[in-house]
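Starting off with a structure, shown below.
Left out: one protein chain. Kept in place: all the others.
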Amino acid sequence: MDLTFSAEERAFERDVREFIAAHLPAETKRAQSLTPSVFSDPEVIVAWQKALNAKGWVAPGWPTQYGGPGWTPAQRWIFETQCALAGVPSISPMGTKMVGPVIIGFGTDAQKNYYLPRILAGDDVWCQGYSEPGSGSDLSSLKTRAVRDGDHYVVNGTKIWTTHAHHANRMFALVRTSEEPRQQEGISFILIDMKSPGVTIRPILTIGGDHEVNQVFFDDVRVPVSDRVGEEGKGWTYGKYLLEFERGGGIASARLREALKTVAAFADSDMTGHAIDDPDVSLRLSEVEVDIDALEMAELRVLSAMQTGQNPGAVSSMLKLRVSEIHQAITRLGVDVIGNDGLVVEPMRPLYTLNHEPVIPEALLPVVPKHLNGRAYTIFGGASEIQRDIIGKLVLGI
Amino acid sequence: MDLTFSAEERAFERDVREFIAAHLPAETKRAQSLTPSVFSDPEVIVAWQKALNAKGWVAPGWPTQYGGPGWTPAQRWIFETQCALAGVPSISPMGTKMVGPVIIGFGTDAQKNYYLPRILAGDDVWCQGYSEPGSGSDLSSLKTRAVRDGDHYVVNGTKIWTTHAHHANRMFALVRTSEEPRQQEGISFILIDMKSPGVTIRPILTIGGDHEVNQVFFDDVRVPVSDRVGEEGKGWTYGKYLLEFERGGGIASARLREALKTVAAFADSDMTGHAIDDPDVSLRLSEVEVDIDALEMAELRVLSAMQTGQNPGAVSSMLKLRVSEIHQAITRLGVDVIGNDGLVVEPMRPLYTLNHEPVIPEALLPVVPKHLNGRAYTIFGGASEIQRDIIGKLVLGI
Amino acid sequence: MDLTPSDEQRLLRDSAERFIAETYTTKLREKNAAEPLGFSAAIWKQFADLGWLALPIAEDYGGLGGGAVDVGILMESFGKGLVSEPYLATVVLGAGLVAEAGSDAQKQELLPKVADGSMLLAFAHAERAARSDLARVETTATRSGDGWRLDGAKIAVLDGRAAHRIIVSARVKDEDNKLALFLVAPDAEGVTLRDYPRLGGGQGCNLTLADVKTSIDARLGSADALPMIEAVTDRALAALSAEAVGIMQTLLDKTLDYTKIRKQFGRPLSSNQVIRHRLVDMSVACDEARSIALRAAMMADDGSVARGRAASGAKAKIGKGARFVAEQAVQCHGAMGVTEELDIGAYFKRLLAFETLFGGSSHHYRRHAMLSGR
Partner (left out) sequence: MDLTPSDEQRLLRDSAERFIAETYTTKLREKNAAEPLGFSAAIWKQFADLGWLALPIAEDYGGLGGGAVDVGILMESFGKGLVSEPYLATVVLGAGLVAEAGSDAQKQELLPKVADGSMLLAFAHAERAARSDLARVETTATRSGDGWRLDGAKIAVLDGRAAHRIIVSARVKDEDNKLALFLVAPDAEGVTLRDYPRLGGGQGCNLTLADVKTSIDARLGSADALPMIEAVTDRALAALSAEAVGIMQTLLDKTLDYTKIRKQFGRPLSSNQVIRHRLVDMSVACDEARSIALRAAMMADDGSVARGRAASGAKAKIGKGARFVAEQAVQCHGAMGVTEELDIGAYFKRLLAFETLFGGSSHHYRRHAMLSGR
């Protein structure tokens, strides 16, 4: 057992650091630091993604034949850590981590050849069409129907909580293609052109005041059958595969650590009247830091297990649980640290387009919206209650 | 609304204080302070109970015709508060608060005339025969059978967690007198002479090392039918009545406040290296004190409601929940306050019979056993999980 | 010893509850948020007509002479409606400071106007470097000509833009840096006011005072103002605590309704034991909050130690409970809870503002410990 890096790994770390220094625009960094929503706007990411794509570093999880960089788990770890350290925005997971793996796993060659390069280049902006009003964490109850008409499906229904539907030109969606006694059956996985006639989008403001999610309505939207991924009626399987991917924590500790450092820096400054002198703040900084240390070790254990070919298994639910709780502890600490300045609401969105002197220091503006939006971490992607049900069943056998 | 006492109430408060000063033996006070179990041994209480009985103050909750003092709720409050302040041991609730009210409510005149004066005088030491191995908080599943044989019942079976069975000469018990489809039916409430042939007692040591509870075995034990209280087969109703009495918190805040003061005094002394200088200890003392303040207000609200004739209702489950949690917070704080001295186990029991110089200051000896035994507060008398089920059903309608 | 409300208190509660249920709807709230001052002058007039503005003002100055318990009854209802009118700023803090620190002439001039609704007040005390320490003030007052000169910067002034007079705390250089209070007109020269919508409703502003001149009689009384600021802040803590109780209760009620109706996996959410027990814990937190808020109100006129311990204890404990109730209300509402589609979010934000105002739970537990001699 060893926590240190090999000489090769240290060299790679240097490469990544230099690459970031050379290619990350300053305005991207500012925009990222002023983003209180879960995902960064496509316009914030685009320049960085182009640079990454030129280097072949967009999709660390993909097989090399489809454009993955072929990194070892340690290299992925180093890359994520350096990105976190530098305040790099995350590439949208909708393409690289969500629909990409499904197309790689179950798509036709035509679908792979067309979609995968566009995902890497950022030519398509994807959104996810899973949840529906009333379905919540129970996806099998979905009602959006796709009825076969020649070589098209005609889609009617509605999806909700659709992140970036207003930016996206593509949606991957679970739709009902037939009625079956078992609700999970009869669901298919299709790719929808968001510019199609019959698609309308209603913005939903988050509790933090951000426009990140939407409700999407489908009114006789025609989708070519060739844009169905995998077999008809097997969409549930692909969707679950993807959900596990989504839950599969990955490497979150590095970004959480930087988020905590940001709060600690606020606490250690005039901006907050040196909140750090409050013994409660100081102690909670340590508490959360140790929580991150434990999470990091768990992530490293999973990476080490993957390196020796083992399956991480249900540990992803456990990581999802802890990541969401730690995220909330950090944003909450942020609110406590800025004290009275947390009473100030800045209505301008996106915050990075702000061009007047705000009432409080600019850096503090995202603190409360982040905390507010962050309450979603224990809800989206399977609420914590669902994760506990899953862990109980899969890990403890109860 | 008013938190202050009237002139009459202040005069009563003075009477109580003077009575305690005149009648509470010093050795009783020491024994009580060295008692880490939930209830005090009968030998600790006996002198005090005799004094109280002479004054007519043993059973504040009883109607005056049976020997209750006829106090207003405010007077009961004052009495409990003064007793707590003075470190007076509690009279065993088995007689006055448990079997007594059932006999008063459902007993025959003969039962009342015989048992009630003996309860007040402490002539009988009672124990409770409810729980059985395997029944836990689900009392309706009890299996001890009482079969009619002329004017006797013949009892076979076993009871467990029987507090003070080894001191008691009387048990009130729930036994099955017939098999019914609904488990709650067919249960009767009987009074058993613990000296009867066929009664055997197995001591059970608590986690704190105390002998407080027992398992009691009945092997063809004959109980006169005249010692059944109320109707045959209706015991469940009486038992529930009594359980509600048991849960009906009463006035716990005063004793909790004194227990916290004791911990605070330890923390503020050389005995603990002045643990109070630790900001965490100081803050937690405040936290628990405020919890007690809130509990006290809740208890006062119940008392005020009773004074105007209202029924406290399901609030007793809520009080039981909070009392048990606060009790545990106090004992836990005690353990943290005494630090390394908590590692010392003193095996002698009862602690008040100790006649050598202990390894740590005598006053600290009960701290850890109290914490250990105190884990039972959220289990006995209906576990906290059961209380939450009850509150959900009765208060929230879920 | 008696915790049953008087007939007057029952009437007050009934009328306040009715007003909130019938008048103070989500729609009114949205309308108020769009108002330039964040609240409605018409509603303020109604408050005056109902006698609510006069409630805690002494009878000698046109008030009803009510106590902190009465204010608490009103505030609890205000919490249920997320009322954004500046009751705390004007009546509890502003009028409270005038009553506590002002000369008789000042009281005669200001308090009847507060009671009849024609005078709005605000209190500018907090400074960024002070965090929650009431004693830490760097704004200065200097004798200058025939008046005072004020310099400094204040933050978190509740509803300052709406106020006709802002009460500014400052240290008097010539009097051994004693803390004093000054009445300042918001449009006085040298006053810069940056206002903003406040988290959870109402408005706030930051204030800069640069060479601001006031008349000599702008000073409220002449004694050391710190004990008075503490007394009035403690009363504000009790009032805010009561408001928080109303908010918490509303979140509990809404969450109960939602989880009983909302189905997932074919069963109502409330059929999950985990959800049920959480609702029970929320309800216990509400009940405890109600107890401890009432205690702070009933002890608002006690000596400074007992009063301060009761007020800080309530603020601290309700802060913890409010956080739990708010977070779990959102959690139980799922995705709907983290949007502006339902008003769960609005209640959540108001409770977050409650926690922030005048310092958080750990600050107040520490103050409680300090007042206990620890």
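Couple of notes before you dig in:
Every chain is named by a letter (A, B and C) in the order it is written, and numbering of its residues begins at 1.
The working rule: contacts are C-beta pairs under 8 Å (C-beta built on N, C-alpha and C of every residue); 3 or more make two chains touch, one makes a residue touch a chain.
A quick note: this is a predicted structure, and the numbers were derived from the prediction, not measured.
Shown chains touched by the hidden one, complex as a whole: A, B, C. Considering C:R219, C:K254, C:H277 or C:R350, the position touching the chain not shown turns out to be C:H277 (whole complex). Here one chain is not drawn; of B:T4, B:T308 or B:N340, the residue touching it is B:N340.
Only one residue from B:A54, B:V359 or B:L394 touches the chain missing from this view: B:V359. Contact with the chain not shown here comes from a single listed residue; of B:A54, B:I207 or B:L394, that residue is B:I207. Checked against the full complex, the one of B:I78, B:A275 or B:I398 touching the unshown chain is B:A275.
Panel shows chain C; residues 272-274, 277 of it touch the chain omitted from the view. Against the chain not displayed here, chain B makes contact via residues 131, 134, 136-138, 141, 160-161, 204-207, 209, 213, 270-275, 278, 280, 335-336, 339-347, 359, 368, 371-373, 375-376, 378-380, 383-385, 388. Touching residues on chain A toward the chain that is not drawn are 1-6, 9, 74, 77, 276, 279, 282-283, 285-287, 289-291, 293-295, 297-298, 300-301, 303-305, 307-308, 315, 318, 321-322, 385, 388-389, 391-392, 395-398.
Definition applied: only the chains that are shown with their structure count from here on.
On a Cα centroid basis, the chain most remote from chain A in this structure is B.
Rounded to whole angstrom, the centroid-to-centroid distance between chain B and chain C, based on C-alpha atoms, equals 43 Å. Between the Cα centres of chain A and chain B there is a gap of 54 Å. The multi-chain contact residues of chain A, meaning those touching 2 or more other chains, are 280.
For chain C, residues touching at least two other chains, in rising order: 362, 366.
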